[in-house]
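As you look at this complex, bear in mind that one protein chain is not there, while each of the others sits in place.
Per-chain residue numbering starts at 1, and chain names A and B are given in the order in which the chains are listed.
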Amino acid sequence: MIRYTFARLTSLIISLIVASLVIFSVIEVIPGDPASFMLGINAREDTLAALRSEMGLDQPLALRYFDWVIGMLQGDFGNSWTYKTPVSELIADRIWVSLPLAIYALILSTLIAFPAGILAASRRGGVSDVTIMGATQMGVAIPNFWFAMIMVLIFAINLRWFSAGGFPGWSDPIQGLKSLTLPAISLALPQAAILARIMRSSLLDMLSEDFIRTARAKGLTRRQALWRHAVRNALIPVITIIGLQFSFLLAGGIIIEQIFFLPGLGRLIFQAISARDLIVVESVVMLLVFTVIIVNFAVDITYAIVDPRLRRKS
Amino acid sequence: MHKLLLSVTVSTFALIAGGTSAQTDITVAIQLEPPNLDPTGGAAQAIDSVLYSNVFEGLTRFDGDGAVVPGLAKDWDISGDGTVYTFNLNSGVTFHDGTSMDAEDVKFSLDRARSEDSTNAQKGLFAGITDVTVIDPMIIKVTLDQPNGSFLFNMAWGDAVIVAAESIENIASNPIGTGAFEFSDWVQGDRLELVRNDDYWGTPAVLETATFRFISDPTAAFAAVMAEDVDVFVGFPAPENLPQFEADSRFQVLVGNTEGETILSTNNKMPPFDNLLVRKAVAHAIDRQAIIDGAMFGYGTPIGTHFAPHNPDYVDLLANSPYDPVKAKAFLAEAGFPDGFTTTLKLPPPSYARRGGEIIASQLRQIGINAEISNLEWSQWLDEVFKAKDFGLSIVSHTEPMDIGIYANPEYYFQYDNADFQALMVELNATADPAGRTALLAKAQKIISEDYVNGYLFELAVATVAKAGVRGLWVNQPTAAVDLTVVSWAD
Partner (left out) sequence: MSRGLIIGAFLTLIFALLACVSLLWIPYDIETFQIPNKLKTPNWDNWLGTDHFGRDILSMVMMGARTSIAVALLAVGIGMVIGVPLGLFSAARRGSFLDEFIMRGNDLIFAFPSLVIAILITAVFGPSAVNAIVAIGIFNIPVFARLTRAAALPLWERDFVLSARVCGKSETRISVEHIFPNIMNLMIVQGTIQFSLGILAEASLSYIGLGAQPPTASWGRMLADAQTLVSIAPHVALVPGFAILLMVLGLNLMGDGLRDLFDPRIKNDRT
């Protein structure tokens, strides 16, 4: 176990180093001078040079890379060029929108997917199964930005149940939650559809396993067997998918955040890229990659603890 | 809910007090969020939109029609040779942190803007200043190296506002000015709040609080106004939606002028555009009305030269380049391109450019010119088009007021090099007599129109959508500003 953990840890660190190199070099070759973006078309050359040296852009590349990495290791993400505030503060502000939004979407999709998947599996081939599977096919196929557009038209403009966008903050939690509802539904819909399908097929797999056959041989009905034994066991692959979806939701909301003008991480990256606020882009992308790598690592270790066979295989 | 509660409280209070029932808060949306709050350190127009005249003031200021009026300077004397300006400052002016505003602050602000390590985006405004001297706390003397007819105009820009040495360090996140509103809070990515400055030296504002919101997506903008999430949207991004607001009694739509000449920028040094006939052909291939209808849904005034049509000195030169594809093809053949050619059309993000570009590409195809569109972000546009001059055609709105002088600079990105025009501009700068200036400006407009330097398309319009009860908004945009100092709600 220690050897396995050590091996995984080594590859984790290598992954992080490679990721940081990739991110830094991709972002550094992006054309577009941040200083001339900030100063506009009437800027004079001496003004631009003054700003570039203020931003540290006149330093050699390698030095800037090491400054960036060492800074991050100490928890210092640097200062945003355009916002002129620490990047860590920007991230901290935005994460209070993106994280709740991702969790909200995840809860919604789980609440829709679990009953739908279980119902479809238990009534396999029946009317509800066919209806639910048809609905999930639609859910997967709808482009979520289009769905969001239509929801705004119906619920914000015509019915006025929700505001069209924006985020009032968490000082009033109900208002905050309400403003995240339409975005969360837009994000949750395709996820719910995928999850429901996985729930169903994973349940059906379980139903053909020996222990279910045994249980049924003992006189349990199909539905009893399903509820008592299959659901719990089917959760393992489903939870893995949920884990994967979560990191997707955290970064995948860019377009949705744009449509609902939410001040989240996705929009921060988007704005930072177009303003060539490279230090913000680098740090936020690195943070997202770091999160996913750490989550994967934790999942692997957990699996290895649960299932010793995995250790030997690797 | 919050707002509902507030208005209920307000009206209850009004019933008891029996006074005015007018609302005293306002939510104003603009498209872009300011990247930081230092108007003296960056070009972002959004900084001025929020802070100009509301939080920061200069020696002079623009009013809603673009005229230069006194600001922190109550009056001034100009020496006979036009090189020394002596400003008398208003007394009793304090910054929002309580420190007083006097001649030392003016000296500090001007010296800072023109210093070597200044990051002022419009450093050119201060270029002629050779000395700033404090005469007494209420009098400041500014000396120029040569007479400059537009010095008072320059001092009205948002980049020339007066700041204090005491509060300069945190100006980017906590701007301290002298205006009728104080900065209160900024939730980055969402909103920025101002509150009334009760110690204001001039006429105090009617509104008690103002909230700015930043909505760049046109769909979101439409939804936010329709759902009444915002009270005012200045610079509404989707002209196609304006008729709906006009038809809705809940809203008023104000359509005004800007200083934005929208042009088909042409690289005058890049073959084949170095050939006058080719530029002439392009000018005749453009159907301005189709562009205004298709890209701006009818909002915009056609122009035939680089000058604002609402300016009294404007000359109508549309007759130089009527839409005539047959003639255009003939000019092209005469220039030696009977089968047309291929060029680039590099477009910045605003929709006038993106939509206008698609239409122009389609119009140019009619005469055989294949303009390959590439959509660029602003930073890429600045790099490729503006700096490296690596483009054939581009579309951009030049929003600086009175900027015909850019044609005298052969290094400017469209690379127009005409000695006659340059001499004309030198003459213009030395001419003070208004009639003489008008004649020279007319001549300048004619030269660039007849040289077909760029394709002259239309003067950009600005649309403000507001709730029906809002009064006192600027209709025109002589400079990027959302001046709330006189805005109020009708009873």
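Everything below uses one rule, namely that a residue touches a chain if its C-beta (ideal position, glycine included) is under 8 Å from a C-beta of that chain, and two chains touch if they have at least 3 such contacts.
No experiment lies behind these values; they were computed from the predicted model shown.
Given that one chain is not shown, which residue among A:138, A:159 or A:177 touches it?
Answering carefully, the residue with contact to the hidden chain is A:138.
Pick out which of A:49, A:119 or A:153 touches the chain that's been left out of the picture.
Per the contact definition at the top, the residue touching the missing chain is A:153.
Using the document's definition of touch, tell me which of B:294, B:309 or B:410 contacts the absent chain.
Of the listed residues, the one touching the omitted chain is B:294.
Among the options A:182, A:225, A:255 or A:304, which residue touches the chain absent from this view?
Of the candidates A:182, A:225, A:255 or A:304, A:255 is in touch with the missing chain.
Name, in rising order, the residues on subunit B that touch the hidden chain in the full complex.
218-219, 222, 226, 238, 240-241, 243-244, 290, 293-294, 355, 357-359, 361-363, 365-366, 373-377, 380
Counting contacts across the full complex, list the positions on subunit A that touch the omitted chain.
Per the touch rule, subunit A residues meeting the hidden chain are 11, 14-15, 18-19, 26-27, 29-32, 137-138, 140-143, 145-146, 149-150, 153, 157, 204, 208, 251-252, 254-255, 258, 269-270, 273, 281, 285, 288-289, 292-293, 296.
Basically, only the chains that are shown with their structure count from here on.
List the centre-to-centre spacing of subunit A and subunit B in whole Å, with centres computed as mean CA coordinates.
39
Under the stated contact criterion, what part of subunit A meets subunit B in this complex?
My answer: residues 31-34, 36-44, 46-47, 50-51, 54, 82-85, 90, 93-94, 97, 149, 152-153, 156-157, 160, 163-169, 172, 174-175, 258-264, 267-268, 271, 273-277.
Can you list the residues on subunit B that touch subunit A in the complex?
Spelled out, the residues of subunit B in touch with subunit A are 1-2, 33, 35-36, 38, 42-44, 116-124, 172-173, 187-191, 213-217, 219-220, 222-224, 226-227, 229, 349, 377-380, 382-384, 386-387, 400.
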